[in-house]
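Complex shown without one protein chain; remaining protein chains in place.
The block that comes next holds chain A.
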């Protein structure tokens, strides 16, 4: 406990310097600004804004990136409530009741409770990270390559179970993702694999390029296909602060949502995505009158939004303690850390305590910023949302090009976002969900490395994965999950959760 306090005070000492406060503020602001644009989710936002953090010192850069991430998340919720276009999977649920509330002239209250719930969830999640950081880091030290490999297998199984639509297609996407990660020079033998002899492929496919193509460019192409009207609320935004009744109705959903989101966010394999869905389902089950859901129930915004933010934050835990990015956003964080010469993993906390704890403290600061800057600026976001898409998308396109070019100064990278954009568009058209592919890609290289090491240690015996207890346990969990997901009754329930 004493450790926790001293660590957090060290962190706040770093996060509360004028420069870092400014960076957190700026990050939140531009993150929201880009994230609020319809069809631009956190992944594309971070990939686009990554270059603006290059000139900073590592701590400042990560604080700013974390700010961008929260800003983009919150921007996505704003869009979901005001326009009914969820920017990403996690704000789908918010759109259900949030947009109804907006239509009833209660957009301000919906946004207010979303911000307040998120702030509370963020505060709890910050404490969870601070408390779990140290013990999990020591756990990481007893993990060998065998355990790492099994953990990542479990993460990928999670991603399959959590993906929408056909399980077979999700498995295929994961495999394609891992296959893509093997493109490039083989680290141990130095031989080139599947590079077509092209020099720019010898370092492998850049993650930011893949993510920007699949989530930025493909999204533009997809949006251009659909000519549905953008349903920006015409009603007044109304007062922002929820009244006493609103608070009375939503404090329990916020508490439950925070707990669910924080717990799911820790899981590898993008567990955070499940948080809002789980919270919404739970609130609907617990409500006295479940018919209110879908018609502007404040619980349906408060719970999922808290779960969303708690999960967004606790998903830093696998990255900071084990060095395993649990989702695509965290993979971009790995990219950012590597650019600044930091290798994510258990050693960050011991070697770079100011960075580690400063970043954790800045998460709380970032949440506070969101509350402070977003509520007064709602009017501006609404005006931004009214800009027609025919003007928005060329601007997004140019920002994508500039962002990706600035990372490596390679024109070929820019060409590749066009290529992967087309690939992503094709995948969407063929009913494949691209998110599992990205996760497979992210974990692929780590998996191969650990698989090789594990097999060298065991002298080629695959039994090592079952003989070592921790590894066997992780694989068993993965197997059970997969079997459960394939059971017909559960599959039906799973489909219901996602279509709701």
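The definition used in the following text is that contacts are C-beta pairs under 8 Å (C-beta built on N, C-alpha and C of every residue); 3 or more make two chains touch, one makes a residue touch a chain; residues count from 1.
In this section, contacts and distances are computed from a predicted model.
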Name per UniProt, for the chain absent here [options: "Anti-sigma regulatory factor", "Putative tricarboxylic transport membrane protein", "Cytochrome c oxidase cbb3-type subunit 3" or "Tripartite tricarboxylate transporter TctB family protein"]: "Tripartite tricarboxylate transporter TctB family protein"
Which of A:81, A:417 or A:475 contacts the chain that the document leaves out: A:417
With the missing chain put back, one of A:3, A:186, A:203 or A:467 would touch it. Which one? A:186
Tell me which residue among A:55, A:199 or A:469 touches the hidden chain in the full complex. A:55
Which of these touches the unseen chain: A:141, A:224, A:241 or A:343? A:224
Go through chain A and note every residue touching the omitted chain. 38-39, 51-52, 54-55, 85, 168-169, 171-172, 175-176, 178-179, 182, 186, 188-189, 191, 193-194, 196, 217, 220-221, 223-230, 232, 386, 388-391, 393-395, 397-402, 405-406, 409, 411-412, 414-415, 417-418, 421-422, 425-426, 429-432, 448, 451-452, 455-456, 458-462
